[in-house]
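Structure, as structure tokens:
All protein chains but one are shown in place.
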Amino acid sequence: MNTFGEKFKFTTFGESHGKALGCIVDGVPAGLKIDEEFIQAQMDKRKPGKSKFETSRKESDKVEILSGVFEGISTGTPIAMIIFNENQKSRDYSNVKDLFRPGHADFTYFHKYGLRDYRGGGRSSARETAARVAAGAIAQLLLDQLGIKVQAGICEIAGIKSEQIDFEYSANSTIFALDKDIESKQKDAISQALKEHDSVGGAVLIKASGVPIGLGEPMYHKLDGQIAAAMMGLNAVKAVEIGDGIEASRSKGSKNNDQISSKGFLSNHSGGILGGISNGDDIITKVYFKPTPSIFIEQQTVNEQNEDTNYYLKGRHDPCVAIRGSVVCQAMMALILADMVLLNMNSKMDNLKAVYN
Amino acid sequence: MNTFGEKFKFTTFGESHGKALGCIVDGVPAGLKIDEEFIQAQMDKRKPGKSKFETSRKESDKVEILSGVFEGISTGTPIAMIIFNENQKSRDYSNVKDLFRPGHADFTYFHKYGLRDYRGGGRSSARETAARVAAGAIAQLLLDQLGIKVQAGICEIAGIKSEQIDFEYSANSTIFALDKDIESKQKDAISQALKEHDSVGGAVLIKASGVPIGLGEPMYHKLDGQIAAAMMGLNAVKAVEIGDGIEASRSKGSKNNDQISSKGFLSNHSGGILGGISNGDDIITKVYFKPTPSIFIEQQTVNEQNEDTNYYLKGRHDPCVAIRGSVVCQAMMALILADMVLLNMNSKMDNLKAVYN
Amino acid sequence: MNTFGEKFKFTTFGESHGKALGCIVDGVPAGLKIDEEFIQAQMDKRKPGKSKFETSRKESDKVEILSGVFEGISTGTPIAMIIFNENQKSRDYSNVKDLFRPGHADFTYFHKYGLRDYRGGGRSSARETAARVAAGAIAQLLLDQLGIKVQAGICEIAGIKSEQIDFEYSANSTIFALDKDIESKQKDAISQALKEHDSVGGAVLIKASGVPIGLGEPMYHKLDGQIAAAMMGLNAVKAVEIGDGIEASRSKGSKNNDQISSKGFLSNHSGGILGGISNGDDIITKVYFKPTPSIFIEQQTVNEQNEDTNYYLKGRHDPCVAIRGSVVCQAMMALILADMVLLNMNSKMDNLKAVYN
Partner (left out) sequence: MNTFGEKFKFTTFGESHGKALGCIVDGVPAGLKIDEEFIQAQMDKRKPGKSKFETSRKESDKVEILSGVFEGISTGTPIAMIIFNENQKSRDYSNVKDLFRPGHADFTYFHKYGLRDYRGGGRSSARETAARVAAGAIAQLLLDQLGIKVQAGICEIAGIKSEQIDFEYSANSTIFALDKDIESKQKDAISQALKEHDSVGGAVLIKASGVPIGLGEPMYHKLDGQIAAAMMGLNAVKAVEIGDGIEASRSKGSKNNDQISSKGFLSNHSGGILGGISNGDDIITKVYFKPTPSIFIEQQTVNEQNEDTNYYLKGRHDPCVAIRGSVVCQAMMALILADMVLLNMNSKMDNLKAVYN
């Protein structure tokens, strides 16, 4: 269950403090130019330690392609990518070895598997998402060829909402803020939490444009369903909205329906998806991250023997996981769309005839 | 892509106005007593025409088991169930045959497949969910054997929120209302929309209790991710929350973390899921449905030739799809949990030894 | 695990003596003309009771399409087909209810599932293959559109081998014999076995022509691997050969290699598959069926309590399952090729551009 996707699929491996992490991307059509600089640039956006709003763990996150690319072009065979961990030995885990950090997966992993790699959360660490970003970069290269563009940025921190949506600005913001006028307030909220040894949550807005009509497979592999799965499956995510989301449920049919004209839809309450299938409009999703569970305040917990204890965290952690999470959201959206592009190839006989004639 | 689940899986077929619809449930362990009355009772909860808050289409939705059960017990082979459509010929679709109803999947199905069954939306109709409820009933029978209980009810209609959560009351409410004090206001909102030929949205609260620790498969088949996929994949759903959902993203780590004592978690902000794995607490999900797109107010649309036209709907429709949708949410949650129960059997060597010795 | 295929996939249900059997075919591209007469004609080739060389069980095997077809054309949604059992009540199973028939799956089903449907073998009966033939007929309709033709016939009965390969003759032979000069000897061998209350085995030759170069997905979904899985998974099959098969292993490289000229391959020892991918030549497979385990001679066995007993079969059975098995082999080959046709659509970027531009 460490594989995502049906046709454009990737399988990840690796733990927070293991030797390496990485992925195998399977199903990349042959003939795609693999731009390694672009892949590394995506990695660099996600990598830790770039500002005080992120964990101070230092990782260069240099990705190396091991297979599947020949003379710079995909060959149709699996593309393996590896990222060696560099900064994994610097900590002492003796104080978490035997107990479960509140808000983390320590408790559930231990009970599910009967044992766990306690070093930095092991497999449950968000460090695994580095591999997703590498895979997502290849998905973006494929989508580029078809004119599909995916963007993501921060639309809310600690309840402070962006009003403007400016993806160009976001790309260069240290917190990927979509609204430059709100950005400083959002940064202040993070700084304040840091000062209090606490953490804050946030939300990410993802937009895909240039999406052809028809992506999404009914009934159980719908585009909105898969977006929800991918986003809710990210560490710390607790809610996903498509289009108007919760507000839609408080609207009326007469207002919420996107009426149609010969020039296109007259509104986009739906977020670009009807019946689980893209309708050609922008695909709009919001993803909500809880505050980082790692805080530097004493908390109550139990150890592996289920004995009560108090716990005081040491270490380095992101004060707001939504920030670097936004890069992962963008990668996941690209991965879903690339998969849907491939799946949709089989939708009608005309497509078969276009390929086989 | 008409199959859901990995081990406890079901595949559905059928259109709104075809001969029949149904499903094959594959992966049901042998030796489960199949209580046909219970299955039919679940069908009856979802079937249309029970009150003015629902479409007036009449379907008895009598389910017939065709295979997989011998002398009342599952045999481990696929259980096929069929529901014949009874009321499918009563309408004239001449006025929708050539055009796309706003808010419906007509537009996207036509463009994806190059043709469509225009009778009542064909496959895109929520009528397909009858098959899910049949499959979900079998899942509930399995969960019963392990002490797991799934409940669902309406927690919001047209923005009017329930304050109390009473699943016993909900079970007997015509609108599955969770709060008996708020119910009449919620009903009024629907009645008002009906009077205005409009529709309203709503939200469903789903609770699973008695869930063992350890359900959910990292990384790409997490419990929360699969819940999100299943719920967002339902017709008209636009948002899904787990636990505190969006509110969590506006909380602080110190408040949102569920601290742990030797007697269990001290709170349940997480909605019973940590790292995508059940933690033994109640699993709590909220699912938000948009207002029914079928309204009896003139709307602007285009036909298959992309010519502008106005459209005025005839027919019978639910004024608020969340109501009957709540039965489907319950079924989907049961189906996910049954699947996760089976998947989790392989988590550790001790389980293998328990089975093979 | 009752589903076959990745993209053109089908799921079957039903037991030998249940109410009905059938399948859901998922992944059929929209826009395919569904010729119901052709489907029924395939069913008729497989149905029992057509000659003394087959079981005398009478089933009309009338197939009914329940969904997925609108105005005679596939809509891209699941096509459900149902075949009601007619002749399932005629036998008394009291003498097999408690014991395991040698050579049958009674023993293994009972131990795997803890119980079993003893009526005619339940799910383990070859009657399940009726659903495969229905699905296979749809696959053949798709292949027809691309100029791919699949044929099958009997090339060996009781060790008596065909020398000529004439699929036209085979199509009209009561035992689907490929060699009209050998047919009578093959029939005699069956008649002799019948007289001795015994049974014989046989072999089926399957040929697919017009197959485009490129079908088959490395590494673990190769064309030859999938053919082997599909054929070996048929009841009573004990060996599968591709191309020269075992003889190839006794040849030398210099002789076995198919050299290549600008006009094509100079020989076809490979059976049309290189590296698991079709090379454009005819795909040739041989499938070997064991003699029917149902014989009318006393045999030693045990009952469910593992007590020794002797067993004397009553009932109706095919004296040589390879005969009707050949129709199923043809269906399975068509199903594999239809699936491979769809899977191969994603092999290169040029195909994507052909579809999305």
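We call the chains A, B and C, going by the order they appear; numbering starts again at 1 in every chain.
Going forward, contacts are C-beta pairs under 8 Å (C-beta built on N, C-alpha and C of every residue); 3 or more make two chains touch, one makes a residue touch a chain.
Keep in mind that what you see is a predicted model, and the values were worked out from it rather than measured.
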Query raised in the report: Taking the entire complex into account, which one of C:Ser60, C:Gln145 or C:Gln299 touches the absent chain?
Result: C:Gln299
Report summary line: Of C:Gly49, C:Gly103 or C:Gly210, the residue touching the omitted chain is C:Gly103
Query raised in the report: Per the definition of touch given earlier, which of C:Lys50, C:Lys290 or C:Arg316 contacts the omitted chain?
Result: C:Lys290
Report summary line: In the full complex, chain B touches the hidden chain through residues 7, 27, 29-32, 76-77, 142, 145-146, 212, 218, 341-342, 345-356
Requested in this report: Spell out, residue by residue, where the missing chain touches chain A.
Outcome: 1-3, 11-15, 18-22, 24, 26-27, 30-31, 64, 66-68, 70, 73, 75-80, 82, 112-117, 122-123
Query raised in the report: Which chain C residues would touch the chain omitted from the figure, given the whole complex?
Result: 1-4, 6, 12, 100, 102-105, 107-109, 111-114, 123-124, 128, 156, 158-159, 193, 196, 198-203, 213-214, 216-222, 224-233, 235, 237-246, 248-254, 256-262, 266, 269-271, 274-280, 288-295, 297, 299-302, 306-308, 322, 343-344, 347-348, 350
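By our rule, only the chains that are shown with their structure count from here on.
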Report summary line: Taking each chain's centre as the mean of its CA atoms, chain B sits from chain C at a distance in Å of 38
Report task. Express in whole angstrom the distance between the two chain centres, defined as the mean CA positions of chain A and chain C. Result -> 45
Query raised in the report: Where the centres are mean C-alpha positions, what is the separation of chain A from chain B, in Å?
Result: 26
Report task. Provide the list of chain A residues touching at least two other chains, using ranges where the numbers run on. Result -> 218, 347-348, 350
